[in-house]
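Of the protein chains in this complex, one is absent; all others appear in place.
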Amino acid sequence: MTEPARTTTEALAATAQAGSGFDPVLPGIILLLPLLGFLLNGILALVAGSRSATALRLAALAEPDSEEERVDHQHEVGAPKRATHTLPTWIGPGVMLLAFVLTAANFLRMLGADLHDAVVISYWSWMPTGALSVDAAIQLDQLSMIMMMVITGVGFLIHVFSVGYMKDDPGYPRYFAYLNLFVFFMLVLVTGANFPVMFVGWEGVGLCSYLLIGFWFQDREKADAGKKAFIVNRIGDVGLLMAMFILFSTFGTLNYGEIFAAAPTTLVYGGGVVTAITLFLLLGAAGKSAQIPLYVWLPDAMAGPTPVSALIHAATMVTAGVYLVARASVLFALAPVGAAAVATIGALTALFAATIALKQYDIKKVLAYSTVSQLGFMFMGVGVGAYAAGVFHLMTHAFFKALLFLGAGAVIHSMHHALHATHKDWDAQDMRNMGGLRRPMKWTWIFMWIATLAIAGIWPFAGFFSKDEIIWYVGTSAPFGPLYAVLWGMAVVTALLTAFYMTRMMILTFHGPNRTGEAERKHLHEAPLTMTIPLGVLAILSIFGGWINVPESVRNSFFGGFGLLPMSEWLHDWLLPVTAAADAIRLEQMGAYAYQSPIGGGHVTWGFIATGLALAVVILASRLFLSRDVKTALEEGEPTSGIGKLLYNKWYVDEFYDRIIVQPVIGISRFSWRVVDRVLIDGTVNAVGAVSRGAGWFGSLFQTGQLNTYAFILALGALALLGVLIL
Amino acid sequence: MTGLFDGLVFESWILHALIWLPLAGIPVVLLAGEERAKEVAFGWTLGLFVVSLGLWWAFDPAGPLFQLQSSVPWVEMWGVNYALGIDGISLFMILLTTFTMPIAILGSFRYIRERQRGFYALMLLLQTGIVGVFASMDLFLFYVFFELTLVPMYFIVGVWGGERRIYAAVKFFLYTALGSLLMLVGILYLYWQANLANGFASFHVLDLLGTPLSLTEQLWLFGAFALAFAIKVPIFPLHTWLPDAHVEAPTPGSVVLAAVLLKMGTYGFLRFVLPFFPEASAHPTVVMVMLTLGVIGIIYAALVAAVQPDAKKLVAYTSVAHMGFVVLGIFALNVNGLQGGLVVMISHGISTGALFLILGMLYERRHTRRIEDFGGLARVAPLLATALVLTAMASIGVPGTSGFVGEFLALVGTFEKYPVMAFLAALGVIFAAFYMLPMVQRVLFNKLDRKENRTMPDLSGREIAVLSPLLLLMVVLGVYPAPVLERLEPGVRAIVEWVEEGQTGALRSAREAHALEAELATEELDGPGRALLHRFEGVEPPLPQPTRTEEGELGRSALVAFPQTPAAPTEIFTVTSGDQD
Amino acid sequence: MVDLLFYVFAAVVLGGGIGVVLARSPVGSLLFMLATLFAMAGIFVLFEAHFLAAIQVMVYAGAIMVLFLFVIMLLNLGHDFRKDFTHGAGMIAAFAVAGLLAGLLARQLRGTGDHPLYAFFPGPEGMDALLAERGAVGAIAHPLFTDYVVAFELTGILLLMALVGAIAIAKQRV
Partner (left out) sequence: MLVEALVLSAILFVIGTAGVLIRRNAIIMFLCIELMLNAVNLSFVALSRYLGIEGQLYVFFVMTVAAAEAAVGLAIIIAIFRHYETVNVDNFNLLKW
């Protein structure tokens, strides 16, 4: 992925594609830019790290007995900023901006072209061996282009936000190095032209996620969270690996183009192989996208800096699973069981996570479970064959969830400053300690309400269009009719729960009386411009982002401004070249049954019902929580009984996993080491040694060193010999 | 460039030089004096590495299978030859050796404080032995070199090791000596049989190839050879010498042990066991046993590694796990698997070598290897932390590093025939994270809560010089392994064709060419070459020997159980899941 | 006459042998040994081995025994003879071994006189002819310097090495 010298190859490939009318501009450079940013920032980070390490050593030498100074991650105020701090401010967001501009240019070109086949650019031969030949190749098509737009666009905004959020952190250059590296791997993930290259990005983002979650690694819990994320993700990765192996042994190649072209003829519809492939892919996707049963890492991942949560754990990386299913849509279309599994997992996760979110007090945890829940929606979408809807929700979710996280970041930033100013030992993320923040943080408040309404699915915000589309498709999908009816019910309930807990979060955070305390109150203030401007941009996207995929009937109705919108179902049409094959298979296999609504009613009717219900829930929840007298975290403590306790403790899933998986594995490990290795194997080896040593000891008894004995034994020996000879 | 190399006539002397120049360096090191010994040894090995790079050009990837061949009679009566030659597999093993040696020596500058001259002399002796092992084309010569490596390693562990060094050294010695003695018996038997078949005495590998042996004989010989190499690899359950040897060995000893010495075992499988005993190697039971042991090794070693309190022991167990992937790849018996196994070997050499070096650096600073004695080091030693994280990632096979390429290919190869095995082995990927990340976390992250650690210095210039080539290679091999794979492929393909397709392919051509050449040299027209051709003609039908008939049926039933081609993809699962065990 | 002489010499040999074993002081043992050696030389003469008889007296009795005597004197041995004998079990075992040995030898010696193989060898007449032809020394010297010359040279080397070794071992450490 790192060879600029191959531009000739690019040019050649581009000319080869010229017939399709799409001539990509420097796609390799888009990937290289974040990598370059990583390298530059990485060097700066090492320089800065070495410098602070020296300072630390000197301090330790000066006061060898002192306890380690209390590490404060976010503040090292006062000292003049060095180059290692000022340069990343420009490098980090700078490369992102350039990458975004290039991506946008390519996007516009692609818009203008009539592109049916993906543009594959092969840079070099990566793993040529035997029958397997894997190239380091990228693929530009409608799906990867949308993903690239989201990644570079939202990524750029979050980089800018980070400048404000992280500027006082001693690890500032390191932070940007990781962030750039993440973007690089994420781009590799979405542009890879075959499964192994995608897997490079897949694990690469996992690595960056690990590093960024454990960014403040001095804190044991945060380092643990990073580790957990990595290991849980690896479980999913095994699924992906297995899927690749089956694909290779079935198709003899791992390139997207060849596999998806050959799949409809090679694979039997609903056959064992394709079902196995899709289930393994689902395992991989569930790991990365935090679905049941592998969702447990994502809430813990909130230990990372908040912009990281926004970028990685809301907008981009966690949606990789959805991308994967959409990418492999042909396979999922061929495997109705696999697809149904995706949808079911999605629905279960969505509902399950939403219930947990109801009772969380950490603002980031609420958002984390909300993310898990929304990812479940996306899974439902791609699971029922509505790939465009899934990707659509992925995109709008990237906007409003990034906005929510960044807003939460701004709130935490502000709370942290305030608590830090008075050295109060409170949790800066606990909503019970907040309240009434709408006055000091007006813009953040407005933006976050926009996002909340968007996620709650209220017209005209983005989430309304995307989420309701998914719900609608879940209701209309076949062939397991009753199952989908259940899923549909779960989706609706989840949507209402979403509206409820999001409103709860907003009310607890921004409304009601302020609970921080007198001294802190005057330190609460609005975040700096570098942080609010990205919020604003995202707010705009959260409002209008949904209008790119409005069904024709809706467009002509009240919701579409009675035809005011210039286009209908744009995203759906845009993605058609990618999803057409899958759609064709579904149509062929299910016929008219494919998109037949078992529930009845049209888009518009359901639109009214959905908005109405969501709005009602928002209002209800607002009234409920506004009227409640909220106590601070210290006063209230943890819920001690009932369903509240169960939800607060996240259904005890972590404890359950710990009990049935982690502890047994550790137990087996200890057993293997202490018993099998040391006692059985080494015992045998040492026993053999002991036997020979014993024989030696026995023999040494005869070696007295006394000449007499030797003479005697000699004589006996001679006698024996003589006896044998004579007798 | 090419002209220059032609002028040097590399191919005529390079192998001899790589074997004997280290030995020639010993007097130089001994004469250099206690103070200068390390610099001299480093310079010497570095020079050798530079020379060995010539192999890259001297070896023609498109050329014949075995290149740079030369043969001088040694003990004519027994047919022992000083015969050298390399294929792509040996090429990289030799390069890995010459590359590792200067790094190991440079990494030991501060670690080895006593009897330095002796130490570096032994390291040079070790290099002679290892390169000899990889360059030998004569089984007798190979055995001599194979045993020769034991001696310096024994002393390196036993003299410069840790507290329980004697125990570890003796255990190491006895384990390996036991195995290789059995192999010696096997070698002699094989030699005798080949002698009968050829009509002349020879230990030359190409003369021993294709020796007619009944399946029973093959299985016995396979057992004798495999035991020796399995101990060296080491394959579960013969691995317990390794953690002890690694923990007690001084850093450079561990590095060489992990990076190169273990590879002699897997190399032995590839060069000798598979080609000499093709039917035994492809025997379904044998394959299942080896694969099972490989998989057990991967998972078991990973689990055991996860609970080690001693960082060096942890890394030692990871070696066992990695070598499990190699075994898996080898006994997948297809190009992908073997290639993968070989890349794992190279990659493991680099990444585990680097891990041992880093742990050695920590030990030099803190005189402890216990994981719990560290913590938060990333703050005081960011360079070391970066190196350790990158190395750990390469070790657990994160894509983009060399570890991934190897494991991926090995698993792809295995999956083609043994999906369940591949699945179980893939679980090792999880366990790899399960042992490596907690170690990284407890060493680098968490609170910097020990005051001894707070004054720990970061990497020095020398240490950066030691680690950076390794780190660079990890990434380069992960991103662009194609040149390596290209050079490995002919050798790998030759083995696969030989074993799987009734002793055909490049190995057979090499065998025939060798015999005809010998015949031409003696101008004896009805000599061994002719006899050999007859022999092969006799073997021409795929399953000709009388003992093979019932075996053939076994083989066919195995084919049903483990389909080699995805002709009926739906059956992969239905059949194997039911019949595998 | 010859028989008589033989029995006399035999009696001396046996008496000397027993004396060597039982004498209290080393010097006594040595003197008994000397008597044995002289009597043995006599027996050699009876068997027409005149040359051997001569070197038996000169080398064995003369040189080697003097060397022993020299060492005994040098080390001033012989004052604590009680410890010189093994006691109890050792003694019993020794006699048991000796008895067994004697029994085995006796069994082996039964019927030695008329072994059929004797017919193939020269016999006393042939030996007499040889001695008459070459003389007592020449009879030994001829094969020694022809067929057995290598062995002869080797014994020379052995003696040289023994010489060097004896000096090296006995030399006072510096």
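Worth pointing out:
Order of writing sets the chain letters: A, B and C. Residues in each chain are counted from 1.
The rule is short, and it goes like this: a contact is a pair of C-beta atoms (placed from the backbone, for glycine too) under 8 Å apart; a residue touches a chain by one contact, two chains touch by 3 or more.
These numbers come from a predicted model, not from an experiment.
Just so you know, the chain we are not showing touches A, C across the whole complex. Of the residues in chain A, those that touch the hidden partner chain are 703-708, 710-712, 715. For chain C, the residues in touch with the chain missing from this view are 2-3, 6-7, 10, 13-14, 17-18, 20-21, 23, 26, 29-30, 33, 36-37, 40, 43-44, 46-49, 51-52, 55-56, 59-60, 63-64, 67-68, 71-72, 74-75, 77, 80, 83-86, 90-91, 93-95, 97-98, 101-102, 105-106, 109, 112-113, 118, 121-124, 126-127, 130, 139-140, 143-144, 148, 151, 155, 158-159, 161-163, 165-170, 172.
The rule is short, and it goes like this: only the chains that are shown with their structure count from here on.
Averaging Cα coordinates per chain places chain A and chain B 38 Å apart. Between chain B and chain C the centroid-to-centroid distance comes to 66 Å (mean Cα coordinates, whole Å). For chain A in complex with chain B, the residues that touch the partner chain are 1-2, 45-46, 49-50, 52-53, 56-57, 60-61, 64-65, 68, 124-132, 136, 196, 199-200, 202-204, 207, 210-211, 214, 217-220, 223-224, 226-227, 230-231, 234-235, 237-238, 241-242, 244-246, 248-250, 252, 266-268, 271-273, 276, 665-666, 668-670, 672-673, 676-677, 681-682, 685, 689. Chain C makes touch with chain A in their complex at residues 86, 90, 93-94, 97, 100-101, 104, 107-108.
Remark: chain B residues 171, 174-175, 237, 239-241, 300, 303-304, 306-308, 334-336, 339-340, 376, 378-383, 386, 389, 393, 398-400, 404-405, 408-409, 411-413, 415-416, 419, 422-423, 426-427, 429-430, 432-434, 437-438, 441, 444-449, 451, 454-458, 479-482, 485-486, 489, 493, 566, 569-570, 572-574 touch chain A in the complex.
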